[in-house]
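Omission of a single protein chain aside, the complex is shown with its protein chains in their original locations.
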Amino acid sequence: MKRDRILLAHGGGGSLTRELIETVMLPRLENSLLKPLDDSAVLVMGNSGYAFTTDSYVVTPYIFPGGDIGKLAVCGTINDLAVMGAQPYWLSLSLILEEGLPLADLQTIIDSVHAAAAEVGAQVVTGDTKVVERGKCEGLYINTTGIGKITVPYWLGSANVKPGDAVMINGPIGEHGVAVMSRREGVAFQTSVTSDCAPLWPLVKTILDTGARIRAMRDPTRGGVAGAVCDIARASNVGIRLFEEAIPIGGEVRGACDLLGLDPLTIANEGKVLVFCGAKDAESVLAAMKSHPAGRQARIIGEVSARPEGMALLRTAIGGERIIDMPTGEDLPRIC
Amino acid sequence: MCLAVPARIVELHDATATISVDGILRDVDVSLIEEPRLGDYVLVHAGFAIHRWDQSEVEELQAIRGATDLRETIT
Partner (left out) sequence: MKTLVTNIEQQARQLGRDLRFMEVCGTHTMAAFRSGLRQLLPDSVRLISGPGCPVCVTDPSYLDAAIELCGRPGVIVATFGDLVRVPGTDSSLERERASGASVRIVYSASDALVLARECPSKHVVFLGIGFETTAPTVAWAIWRAARDGLRNFTVLSAHKTMPRAMDMLARDPGMRVDGFICPGHVSVITGVQIYRFICERYAIPCVVSGFEAWDILKSIGMLLGQIVEGRAEVENEYSRSVGEYGNRAALELMNEVFEPRDDVWRGLGTIPGSGLGIRDKYARFDAAKVLDVKFTEAHVNPLCRCGSVLRGISTPLDCRLFAHPCSPTHPIGPCMVSSEGACAAYYKYERVVA
């Protein structure tokens, strides 16, 4: 079958997205700074390291339980910087507005942008506004870029993880994805789950301040925890084993996944961070996370080994084992 | 071929009911089961309730799930 058009799944953050990047973007844009494909690019100028990232936000609906596209955009960018060990400083805000967008909604969203940035002391220092005809976008789309200063004297990155490392997460998974999904047409269900959208820099700073050598951090957004650990296992060429019983997940998230036939490990998070560190540092890092409001429910959820190289596995609740596969990209409600 | 999930009826309408799966609420059709009542546990497939459980059957399901320690639920 010919693959000559972009499919929705190409934007899912899963294997199709990766394929698109590897076959279309990388060959044409090839350079050593892009190649690692981490959450941010790491730039060195003089004696300082900076992290630089960009993201676009097309979430529908643009106001959802727990936040809106403005908060999402700023947090997403702050978090992409934070996971590289960078303190966020400067953001750009580029808006594509649909003709007919209520002004009141735009004001709410910009207020959210400001609040989220202010929470970590970052500022929006440049921006752009475009308007497209009614129907050409869904309310509004946002693109942000961010620049942060790397605050640790070592590199974090998905290629750094080593056998023996511990894997941790700061709280229950799947909340953002389920909250947004519940408002989508066609899959409507009611839930009290709200998006976990939050800026992670303050938590990350607490982690970095322990002095522990952190190998890598990743915010598991589109593609969920599954996508994140698959990426890192591949980049570091290690085996990552997660323990099903250790992974925190709320009852309603699990219920939504049961109802729709989805795997919670593939659902997006916007306020969670996966932390990889040496085994000897695990306890102190965990304690630091738990001492912070954004990390009260932090857990050690897995470990890294040499094999199977490049793969992520799940030790299931009944003691069996199975592969955690890279999600393909679109979460479709199923009957089977 | 048959994803079906246990749910509890929390509201009854005419031919439909609002069911709760661990707190997630959705409307499903109850035409295929007999005499649904508030609080009943039902099996839901493709937007329809296909079976109504009595108390002992619900307890059996809960016992099985407990036995496999499948739920590390944080509410």
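As written, the chains take the letters A and B, and residue 1 is the first residue of each chain.
Basically, contacts are C-beta pairs under 8 Å (C-beta built on N, C-alpha and C of every residue); 3 or more make two chains touch, one makes a residue touch a chain.
Please read these numbers as outputs of a predicted model, since none were measured by experiment.
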Discussion item. Among A:149, A:162, A:290 or A:315, which one touches the chain that has been omitted from the display?
Written reply: A:315
Discussion item. Give me the chain B residues in contact with the hidden chain, please.
Written reply: 1-4, 28-29, 31-34, 43, 45-48, 50-51, 53, 57, 60-61, 64-65, 67-68, 70
Worksheet entry | Those residues of chain A which, in the complete complex, touch the missing chain | 1-3, 5-9, 15-16, 19, 186-187, 260-261, 308, 311, 313-323, 325, 328-330, 332-336
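Going forward, only the chains that are shown with their structure count from here on.
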Worksheet entry | Residue ranges of chain B touching chain A (in the complex, touch as defined) | 1-3, 5, 7, 20-26, 44-46, 68-75
Worksheet entry | Contacting residues of chain A [partner chain B, same complex] | 172, 182, 188-193, 245-252, 254-256, 258-259, 261, 297, 317-318, 334-336
